[in-house]
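Below is one structure; the comments refer to it alone.
In this view, the complex is presented without one of its protein chains, the others remaining in place.
What follows is subunit A.
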Amino acid sequence: MAEKSDIHLYTTQTPNGIKVSIVLEELGLTYKACGHDTTQIEFSKNTQKEPWFLEINPNGRIPALTDTFEDGKTIRLFESASIMQYLVDRYDKDHKISYPYGSREYWEVNNWLFWQMGGLGPMQGQLNHFNRYAPEKIEYGINRYKNETRRLYRTMDTALASSSSGYLVGDRATIADFSCWGWVAAAAMAGVDINEFPALKQWRDRLLERPGLEKGRHVPSPHRALEQEKLTDEEIEKQAEKNRAWVQAGMKNDAK
């Protein structure tokens, strides 16, 4: 069984945020409530740049997490993948969604984890920027990042198509899969057609059947990315508008 924890998750409804809530739910861990189940950061109020939050994450981004560590003191962590590594290292002793530290599969999971962190996340993020949030429409920027995002989807699609379990590594769904899930689920927002990638689409939908993922994706508020697939591009554009204000304000602030 999992040991006693005192986890506090700082998050909001984004592809990086739900990685952590999915892993917490998959492991059946309890995490500290604040109103809802977590401390919700409100980008529109720039909560992620307030001093109390920067104490936890000097980088001013979600997700971040605090827990009482083995030594009885608080540990503060940021960067979604390092948080996921921490959670399975400490609480997934039965290796439900991970592999033993140092095993071949462990390194392969790490491989995809870094691929998501250094590739899929930043590139799809840049696509969203140029496609939805940038103050001016730059066709080159949109194409550049759309091509790269599609190339990355293709890489994953090929890997999944040749995997006998249908997961990225070995015989089970791991933090490598959960790390990518929120981004792939947000393909419609990015303007990428998931139907181009059949194995990827199947993987995305199969993971939805897991109670842990299903619960975790709705933290701290309902996950609506999949519903966007049924919307027209104009309707998605309308929804993106709501984010545009804080994204652009944030850019100004960061430029100071």
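To be clear about the criterion, contacts are C-beta pairs under 8 Å (C-beta built on N, C-alpha and C of every residue); 3 or more make two chains touch, one makes a residue touch a chain; residues count from 1.
Note that in this section contacts and distances are computed from a predicted model.
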| item | value |
| --- | --- |
| Hidden chain of the complex, named as in its UniProt record, picked from "glutathione transferase", "tRNA (guanine-N(7)-)-methyltransferase non-catalytic subunit", "DNA-directed RNA polymerase subunit" or "Cytosolic Fe-S cluster assembly factor nbp35" | "glutathione transferase" |
| Among A:R104, A:R224 or A:K238, residue touching the chain not depicted | A:R104 |
| Candidates A:L9, A:L24, A:L113 or A:M189 - the one touching the absent chain | A:L113 |
| Residue ranges of subunit A at the interface with the undisplayed chain | 58-60, 69-71, 75, 77-82, 85-86, 89-90, 101-102, 104, 107-108, 110-111, 113-115, 117-119, 121-123, 126, 129, 134-136, 138, 140-141, 152, 155, 158-159, 251, 254-255 |
